[in-house]
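Submitted below is the structure of interest, expressed as structure tokens.
We show some of the complex, not the whole, and keep each chain where it was.
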Amino acid sequence: MTDQLIDQSVVDQTNEANRKALDADYAHLGEHLARRGIDIDAVLKKVSAYTVAVPSWGVGTGGTRFAKFPGTGEPRDIFDKLEDCSVINQLTRATPNVSLHIPWDKADPNRLKQAASRFGLGFDAMNSNTFSDAPGQQNSYRFGSLANYAKETRQQAIEHNLECIEIGKTIGSKALTVWIGDGSNFPGQVNFTRVFEYYLDAMKAIYADLPSDWKLFTEHKMYEPAFYSTVVQDWGTNYLIATELGDKAQCLVDLGHHAPNVNIEMIVARLIQFKKLGGFHFNDSKYGDDDLDTGSIDPYRLFLVFNELVDAELRQADGFEPAHMLDQSHNVTDPIESLIRSANEVRRAYALALLVDRKALEGYQQSDDALMASETLKVAFRTDVEPILAKARLDANGAIDPIAAYRKAGYRQRVAAVRPAVAAGGGGIV
Amino acid sequence: MTDQLIDQSVVDQTNEANRKALDADYAHLGEHLARRGIDIDAVLKKVSAYTVAVPSWGVGTGGTRFAKFPGTGEPRDIFDKLEDCSVINQLTRATPNVSLHIPWDKADPNRLKQAASRFGLGFDAMNSNTFSDAPGQQNSYRFGSLANYAKETRQQAIEHNLECIEIGKTIGSKALTVWIGDGSNFPGQVNFTRVFEYYLDAMKAIYADLPSDWKLFTEHKMYEPAFYSTVVQDWGTNYLIATELGDKAQCLVDLGHHAPNVNIEMIVARLIQFKKLGGFHFNDSKYGDDDLDTGSIDPYRLFLVFNELVDAELRQADGFEPAHMLDQSHNVTDPIESLIRSANEVRRAYALALLVDRKALEGYQQSDDALMASETLKVAFRTDVEPILAKARLDANGAIDPIAAYRKAGYRQRVAAVRPAVAAGGGGIV
């Protein structure tokens, strides 16, 4: 039995208030889906089994270069963060794993394991950080890390990644995610080819030390923090990396890391086809890497990504085993609430994609029936699957309405009483 | 006689080394331009008279939400900043005015005036800051300032702007620039109309207290720090504001604050035509509000903006008197160097625009000769006017090669010995 930081009776109480309506909605949705040839319980089962990792850093309030406005009860360290993560999982029953960021979450690995297991949590991919300087660090990453012109800086970045693997081995992680901010702000600042060679060499050194049952995820991003060129700027470069490194290397897709208008679901399909889809960092965006809550801006795009994933799952695509994680910056909401709803949104997209009539779809595709093909997706998308999601939570002792339960339980106020207030920051950067 | 922080003999020495080449280049360019019907000395005179303000905050190293990597000798306060600004002006002779940001630059106004006049510097527009919380501030701007739903927060933001005017009156400023980060991160978070009404009401309160010989500049920006909607999101809204407020209110155009692909020079033309162009924040960008050095990414776009400005200048457009300022974030360069070259780039764009054969251009326009019309601009643009810029600096006791002179003078090392090192920052915000 694991510890629960939200009093289960509060959860039960809010569930009681919603149960009757849920039962009616679920029953009717079941009838409705049956008419469409879909077994709601089969969908429920799949949805219940679907989980998404939460990032440790996601439970702290984020900010921009202009300012940071902390909330109350900000976590002080990884142990506070794990407590917050446990709350998310208790209410959603969808986020049993936490992804750590080193050095932010550096701590005695045994204490980490203990703290996590107390709440029944496990650890997802390890994340290295060579995009900012840690206090006391020998060589600065101002001009790059794994792709820095200076050999000693590259070596330092390599060793940091190896250290992340070591920590991960102890706590049961099975993957390393490498995202770097390396690039340039001005034409001419770096030689594109040279720094990519540096990067590849460095990654090969890291890959060489990767345990045989681990995966190495590399993440592309168009820009920011580099504003003219970024070393791993798109999926094309990411694919080159994964190919150069080997079978354990795969590409990570962060939904917010692409050029305007790019068709992301198609990139996902290509990576699946060529066995290089490592996984996702889920979030949503309207402009750049806005890191907003998943599904909050363009829910149909999220659905279309999951449409590819379910398609690959159903045809058992070779090498298809993507890792799913949320990666968001919560600037104006309680991070726990944002992660709760985002976990739900990811599950929603998965559930909706399961409703697609794939046989009909294929028939329309083969007969060039563009209208009915697209309507087939829309019919699935506009189904309200909240009853399925709610039931999946309820059946696992989570909350029908997790935000309401969270608020009622007063968790934020409770930790705010213990965790000291953090001063608002910002200034100097315009 | 004003103080000079760069030993003039160093400047003279580097000038001596370049003078002969400059003379030859200037002489030949003069001949070449004479063939095109242009009097080089007339251009030189105009260029020499052209100045651009530097922002006090620009002399500190900038950063991103991911990290900040400070340089050496970072200015500790506004007085250090004024010293750095004086160096820029001494070498370029193009930046006699400094724009302050309150509360960052808050200090005894008399000391400010004294410090500036020591170097022969003046003060440009005052900038208020309601996009981040100052220590001890009563109401947080997390959810907005002038457009906050809470009346007391709006009032606090109004008063801050009034205080900026007061300070500005003392030190000889003649304009207030208002940029706010107000907006929302999620659909539904704010009612677009309601918060714009709040904003307009607040601005009217500020405008009411504006001295009669001042201008009020409002600055639009598409996004960041708000990632779904921004209250003053584009020039359309900015124009509405300036119109609602009155004749002293005009629009400020920051080159990096527009949607991808937008034709900025056309916006400039529209604002000139409707007498609402207040001025510019110059910088350059490839992706979003990258705040890179002016002219470093798309120098032709900068030229096209100046093509509109020179056109308006020559036809003496009614109400045309724009304020020019640099506004950049220097993350990977010495800020003084970036501002030196950027001041130069702005002057270059102005000089190039002066070379446009406007009579020929008008003729081609009237005869639908698209090819020769566009070539007329290109002929001007591809002229190398560096001899004119260099001579303008030289004639005013600046440096032919200001970067070289700056480096040779060892200013950065000198201040680094006095100003304490600043720790690298970042982390926590992904």
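We just call them A and B in the order they show up, numbering each chain from 1.
The rule is simple: contacts are C-beta pairs under 8 Å (C-beta built on N, C-alpha and C of every residue); 3 or more make two chains touch, one makes a residue touch a chain.
What you see is a predicted model; the values in this text were computed from it and never measured.
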Q) What is the copy count for the full homomeric complex in this file, when 2 chains appear in place? A) 4
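Going forward, only the chains that are shown with their structure count from here on.
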Q | Complex contact set, residues of subunit B against subunit A | A | 55, 57, 60, 62-69, 101, 104, 129, 131-135, 137, 140-143, 181, 184-187, 189, 222-225, 227-228, 260, 285-288, 290-293, 296-297, 327, 329, 331-333, 423-430
